[in-house]
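Below is a structure I'd like to ask you about.
Only one protein chain is missing; all other protein chains are in place.
We just call them A and B in the order they show up, numbering each chain from 1.
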Amino acid sequence: MRRAVAWRTPALGALLPLALIATWQIAASAGTFDVGLWASPATVLRAASATVRDGSLAGDVWASLQRDVAGLAIGVPVGLIVGTLLALSRLGDALLGPSLSAVRQVALFTWVPLISLWLGNDEPGKIAFIAYAVFFPVMLATQAGVRGADPQLREVARTLCLTSWQSLRRVILPAALPSIAAGIHLALVYGWLATIGAEYLFSAGPGIGSALMTGRAQFRMDQVIVGMVAIAVVGMLLNVLAGAAERRLLQSRGL
Amino acid sequence: MTAQAGIAARPAAAAMARWSFGWPRSGPIAAAFLALIVPASGLAIWRIATQQAWVTPLMLPAPDAVAAALRDLARSGDLTSNLGLSLRRVVLGFGFGAAIGLAAGGAMGLSRTAEAMLRPLLLSFVQVPVLAWIPLLMIPLGIGETLKLAAIGISAFTPVFLNTAKGFRNVAPALIEVGTLYKFNWPQRVRHILLPGALPTLFTGLRLGLTQAWQALIVVELVASTDGIGYVTVIARQMFQFDQMLAAMLVIGVVGFCLDRSLRFAEARLVHRFGGAAA
Partner (left out) sequence: MDGLPLRQHSATAGLRPATLDVRNISRVFSAGSGSFHALQDVTLSVAPGEFLAIVGASGCGKSTLLRLIAGLDVPDRGDIRLDGKTIDGPSLDRGLIFQEPRLMPWLTVEQNIALALENAAVTRQERAQSIADHIALVGLRGFEHAYPRQLSGGMAQRAAIARGLVTRPEILLLDEPFGALDALTKVRLQAELQRVWLAEGITMVLVTHDVEEAVFLADRVVVMAPRPGRVSAIQKVALPRPRDRTSGAFVACKAAILAALGAT
């Protein structure tokens, strides 16, 4: 009985996916739908291996990642600084907090037409959009972290007569680090989504999002599926890596 | 002597108050006033900038122009019709996505067998962002209504599904034990313990789902649409009618804000009613 249960879960789990893929392949081979439009699992695999072999998949992913990093390089530091300032200055928070909160309410992609108007339709626009997308998670997490930094440790900084700057650098920011790390984790996830979205909505160029749109325009469903999987995989990897880094940070603090 | 020393102590006290990042407690009126300084000055600078021609209307239209564009949109009926379309899409798409999410999440949360069967498929499914689905769906569906509803539905599905499963799974075992004690059968357990216990998390999922649905609506109307409030911003941009573009952006912001606020309010009420019951 026990041995039966052990393989039960994986078997059940594999049931649906296999059934779906099988149905898909059978329907495709039987010509139940327009093969010019719909791809079969076989064509998808062929397209996948083609793009991997000729390096275009890697090239596209790499281009997107570069864009992503550029946006992060701007958005994350600004978020850190603004978040810290808002947490340290109640006046600053009273002045800027509500306005930032209101701006945050506007759905992210609403800004695309405006950004493309001000910064153009090419790389600067895309990178600015990505930077904007990652700014808020980092700012909010930093603000929460700094504000919540253990007041007992802050008091120690006072008894040790640390200057404001020393206190910030040696006590408050390290204490806020777990929260900041969570914010950067979110920033990585949102940044990747913003990158893909930017590639859809701004000018075409190297990148996995652009490749997806090109595939769509050419009705190449196999290419589109390969791109989709690539986007999902990269997103997953970023999420997993960020999560692991966060966990290690917490462990090193004994939390 | 003591009085002098007392006075000498005051500056230090003030210094201490500043050092503890404090600002004397001000009332809500003061807070509202401070909050308005930045937007008000922003508006003033905007007006001056356009009046003094520091920026061209091609870069940034005057606030009055934006207000006028908003009025025109409202009067011509364009605003209501497009906004109405968008809202209808959000509600329908969210409805479908949330319903499936509740069903799948409920199945996964309540039945181990269902969990085993659905887990790998659904967890992989949610890894694919809705953005990535749009080009794929556009091939068979074009840019019709089905595409938009599908995209919005998918985006609503993920948070609803995950939170529903989590909500049912995380009902306090202590409460479930009470059910066993009273020999509840399965439907009774669901009705009296599991459902109310899971309700707060469920609602959080619905709120997040609607937020995602709204975001997806905007994306879809930017990428693949010929109507809707998102499309209004696109077409205004293309036609160089930047005042209209900003007016539409403002409407999007306000609607999104109202949606979020009302949901949070409802969620708070619900948690108050049910959450506190977690003995």
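One rule holds in what follows: a residue touches a chain if its C-beta (ideal position, glycine included) is under 8 Å from a C-beta of that chain, and two chains touch if they have at least 3 such contacts.
All values derive from a computational prediction rather than experimental measurement.
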Practice problem: Based on the whole complex, identify which of A:V78, A:L162, A:L186 or A:A245 touches the chain you can't see. | Solution: A:L162
Self-check item: Touch list for subunit A against the chain that is not drawn
Solution: 152-153, 155-156, 158-163, 166, 170-171, 174-175, 177, 252-255
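Quick note on the criterion: only the chains that are shown with their structure count from here on.
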Quiz item: subunit A to subunit B: how many Å between their CA centres?
Solution: 18
Quiz item: Taking the complex as given, what residues does subunit B use to touch subunit A?
Solution: 19, 21-23, 26, 31, 34-35, 37-39, 42, 59, 113, 116-121, 124, 127-129, 131-136, 138-140, 214-215, 217-219, 222-223, 230, 233-234, 236-237, 242, 245-246, 249, 252-253, 256-257, 260
Quiz prompt | Residues of subunit A touching subunit B in the complex | solution = 8-9, 12-17, 20, 37-38, 88-91, 94-99, 102, 105-114, 116-118, 158, 164, 193, 196-197, 200-201, 209, 212-213, 215-216, 219, 221, 224-225, 227-229, 231-232, 235-236
